[in-house]
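Of the protein chains in this complex, all but one are displayed in their positions.
This part shows chain A:
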């Protein structure tokens, strides 16, 4: 990175768990309802109310921990004390020194491994809306509204080790974590609805030096912003250091509009949370049999699905087609096509380009891929057939016949190639001299002559054959 510095990034990702009810009460955990309808004495922190731990939340936290290769352990809850109007009890119940899962890792699609320090359970806060004034800030507002529907919603905070060194890795980490969450059904992981929120701890250093002073950027809410915020913050810190100043440990806010981070609060006025064991809850000690049952029920995770798909199609695991198709959850379709005797690579290509191709019955897709791989259909023809199959149904053979697509025989194609060479001697000369660009003109001519029915690959092969 800039001037021989490297960035050191650790991410804390808050994930809302997809439970039916809240972490400590029977109120529904539902987004988008009328404000203050999903509440009860526990949610509102009324005097005398007591928390009762939601077993489903524990199980989802365990599932996530196991998917991140963590150890599931005996854990406790603590109170994190601070005053804020949308914190009903004036403390948040959170796991602190004994989290339910710890010491795992997450492999990025390119193979880079990011350590996971812990995944701990905690309750979400309510939501304040400041009306009047500027920028939705509390200062200067006329009044504030508080919606407690979100208060008490279960969160898992996944804390990575400071292993990330590039904005792209941070983005890949968040994307991969989101893919895992969706795959295991732990969360809908919708960043735009706040069900997945990222805090980034950023510092810079010369490679090999000790960790620098870090700043925390709170609540970054898109993958793209994660990359931009980290990049901006690292540059800001480098500029500070280069100009002889010191980085001050502080909490910062990412402003999407001006593309900058801004001070929220410095360490000097950081809260003292006065953590202590939550006396209203008992130790959570999942028995090994339960843990193993949860582990056994884990679905195949995105990384493994990419590996299986890439292997079947003979492409790289982090190739765009593999990434996209697995993210869309269409990998099983492509594998099904392969199982029916189809060509996985070709099916992958069609599904990636036209998502709806996955709606075609697998057996019909298998037939189409066979026609394409055998040369009965050119790539261009196959694409048209697929579009037609999606549009109005029918088998590949019927549609190809109806469209008059027939495999061009070699002599016919050869004649067209010869004609193209004859028509464009300049281009031929340049092609023979090794200028790759010239090939385009020749292939284009053949395509035009064949009304797009020629197989580009076959044309290229013929041209190369004819090269003296």
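Methods note: a contact is a pair of C-beta atoms (placed from the backbone, for glycine too) under 8 Å apart; a residue touches a chain by one contact, two chains touch by 3 or more; residues count from 1.
Basically, contacts and distances are computed from a predicted model.
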{"item": "Protein name (UniProt record) of the chain left out of view, among \"Acyl-CoA dehydrogenase family protein\", \"Glutamyl-tRNA(Gln) amidotransferase subunit A\", \"Cytochrome bc1 complex Rieske iron-sulfur subunit\" or \"Translesion error-prone DNA polymerase V autoproteolytic subunit\"", "value": "\"Glutamyl-tRNA(Gln) amidotransferase subunit A\""}
{"item": "Contact residue for the chain not shown (choose from A:10, A:65, A:88 or A:212)", "value": "A:88"}
{"item": "Residue of A:224, A:274 or A:339 touching the missing chain in the full complex", "value": "A:274"}
{"item": "For chain A, the residues touching the chain missing from this view", "value": "41, 44-53, 79, 81, 83, 85, 88-91, 138-139, 146, 272, 274-276, 279-282"}
